[in-house]
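As you look at this complex, bear in mind that one protein chain is not there, while each of the others sits in place.
Think of it as A and B in the order they're written, each chain with its own count starting at 1.
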Amino acid sequence: MKLTKTEILVVAKLANLPIKESELDLYSDQLSEIISYIHQLNSVDTKGVEPTFNISPVENVWQPDHVEPSLTQDQALANAPAKKDGFFITEGVFGDE
Amino acid sequence: MKYTPVIGLEVHVELNTKTKMFCRCSADYFGKAPNSQTCPTCLGLPGSVPFINQQAIEDCLKIGLALNCQVTKDSLFERKNYFYPDLPKGYQISQYRWPLSTDGSLEIKNNQNETLKIRINRVHQEEDTGKLIHQGNKTLVDYNRSSVPLVEIVTEPDFTDSISVRNFAKSLQQIIRSLGVSNADMERGDMRLEANISVRPEGQTALPDYRIELKNINSFRFMVAAIDYEIKRQAEELEAGKTLHQETRGWDEDKKETFLQRSKENANDYRYFPEPDLPKLKIDEEFLSKIELPELPAIRTARFMSEYQINQADAELLSENEAVAKYYEQVVELGSAQDLSPKQLASHLINKQKLNITDLSAEGLIAQLFSQKNNILDDDSEIEKIVKEVIAENPVWVESYKAGKTTILQAFIGAVMRKSTQKPNVEKVKVLLLALLEKA
Partner (left out) sequence: MSKLTDLTLTETLEGLKTKQFSEAELNRAYQDRIDEFNPGLNAFLTITPGNTGIPVAIKEVIVTKDIQTTAASKILDGFLPPYDATVITKLLDQNICVSGKTNCDEFAMGSSGENSAYGPTKNPWDLTKVPGGSSSGSAAAVAADLCVFALGTDTGGSIRQPASLCGVVGLKPSYGRVSRYGAIAMASSLDQIGPITKSVGDARQVLEWISGPDGKDSNVVSSKFSGSKLQNNLTGLRVGVPKEYFGKGLDQGVEKVIRTALSKLEELGAKLVEIELPHTESAIAVYYVVMASEVSSNLAKFDGTRFGHDRSQFGAEAKRRIMLGTFALSTGYFDDYFIQAAKVRTLIKQDFDQAFERCDVIVGPVSPTVAWNLGEKTKDPLTMYLSDAYTIPASLAGIPGLSVPCGFSDGLPVGLQILGKYMDEETILNVGEVYENATEWRKQKPNL
């Protein structure tokens, strides 16, 4: 299976990844090779097999509704590249919700 | 050509739990300093992982059960992946393929006042996003609301008019308030409605191949107006030979029209997959048996009808609000000793008292009705008026009373009784006489 440059661009947009035009060929080749390799999975007979999403055997793990301390506002904002009056700043809204 | 609307609803309800959905930060974000109630988890810091709030799961199940849903035995959280600055992790933990409950229904009245059964597709658990404030080309972000528990209720496209939608939303609001799981306040955003609307030629059974999503509408009234506007607009567009496409529209209250917010041509691919950080939920009978539902309005209505022999309309009015229902039942109990029938009391509460339960206690109401029933004059000012007249008309009696002849009081009472057309409350007459004779 071959991922075209256009498909790479679609995936990159979905993943919110800035990809340079000059990188497209390389990613197209490398990802195509990996996807071709992965494709072998479809030859495994999985009829009647349940998927495994989480290997831990635990279930119903939850906590009572008791408040625990939060970070302070300063701690929350400490690593922010841009902030103002206790808010984080982001450069306008990107993409689509 | 005539067109029939096809309308489905998605309702988000913010739960009133003390803590957030996936961390134990306080969920009470209203009016708090920005970003003062966050932790690595709800802030989406590297290394953080979610932990489920048990109360929220119970609340979500309560809503599902109240809407007659089937509880999913093996339920999973999933990640809904998309980028938006109010979504700190880059995904929302939600449910998609394995929601907590599915396949419910709610009966409501349509615009012809006929009973209509609305099918509920699902009731699932998810988390809220942060809040954005736009300032010029910058956007400020506050994550206090991030990860507050949200329950999403999705109906099948069973509505064909805006009144049904309003009735459904109101009924749902009452149910949620009865359950005590949310304030379900529209203006505060505790309850958010999204309607999916399309129209199809009358008689067509296939669903239309487009739908218009109405979003960010924060009152029942605006929702009705927006739906009515859309139904008309879409029919006109189709009539004019235009093709309608998937899009999201909002409501402009000033212009009284809907407007395009986003066309769905670049629809997002949310890439849902099971949330690997969270174990599955196994909701068994034992767990469900511990969840107690209060009496819901619809159940109460039925009970009032059979227990008190009142009609459906009255029973509904008395059932929808918990406090009113409680007041009514109190009055019925007190009234039974005085031969006041539940039907009579219902009628009084609805027609005379206009369902106001704050000005008069249940006891007070019964005393008042008892007097009326026995043609007793109980009104303080009426009695006072007559007492004053009798005193004025009998100065000699007043003199003897003042001279110490207290037995003359009987003569006063007799005079008051004769003067009144109704039978006055004797106790009240006595008290007023004594008080007014002191001043005379």
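Rule of thumb we're sticking to: a residue touches a chain if its C-beta (ideal position, glycine included) is under 8 Å from a C-beta of that chain, and two chains touch if they have at least 3 such contacts.
This is a predicted model, so every value here is computed, not measured.
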| item | value |
| --- | --- |
| Which of B:81, B:196, B:301 or B:371 contacts the chain that the document leaves out | B:81 |
| Contact footprint on chain A, counting only the chain that is left out | 3, 7-8, 11-12, 14-19, 27, 30-31, 33-35, 37-42, 44, 46, 49-58, 61-63, 71, 75-76, 78-81, 88-90 |
| Chain not shown, touching residues in chain B | 40, 43-52, 79, 81, 83, 85, 88-91, 141, 143, 269, 271-273, 276-279 |
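Rule of thumb we're sticking to: only the chains that are shown with their structure count from here on.
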| item | value |
| --- | --- |
| Centroid spacing, where centroids are CA-atom means, of chain A and chain B in whole angstrom | 39 |
| Chain B contact footprint on chain A (complex, rising order) | 14, 16, 53-54, 56, 58-68, 70-73, 76-77, 84-97 |
| Complex contact set, residues of chain B against chain A | 17-19, 24-26, 33-40, 43, 51-57, 76, 82-85, 87, 90, 132-134, 137-143, 262, 266, 268-269, 271, 273-274, 276, 278-282, 287 |
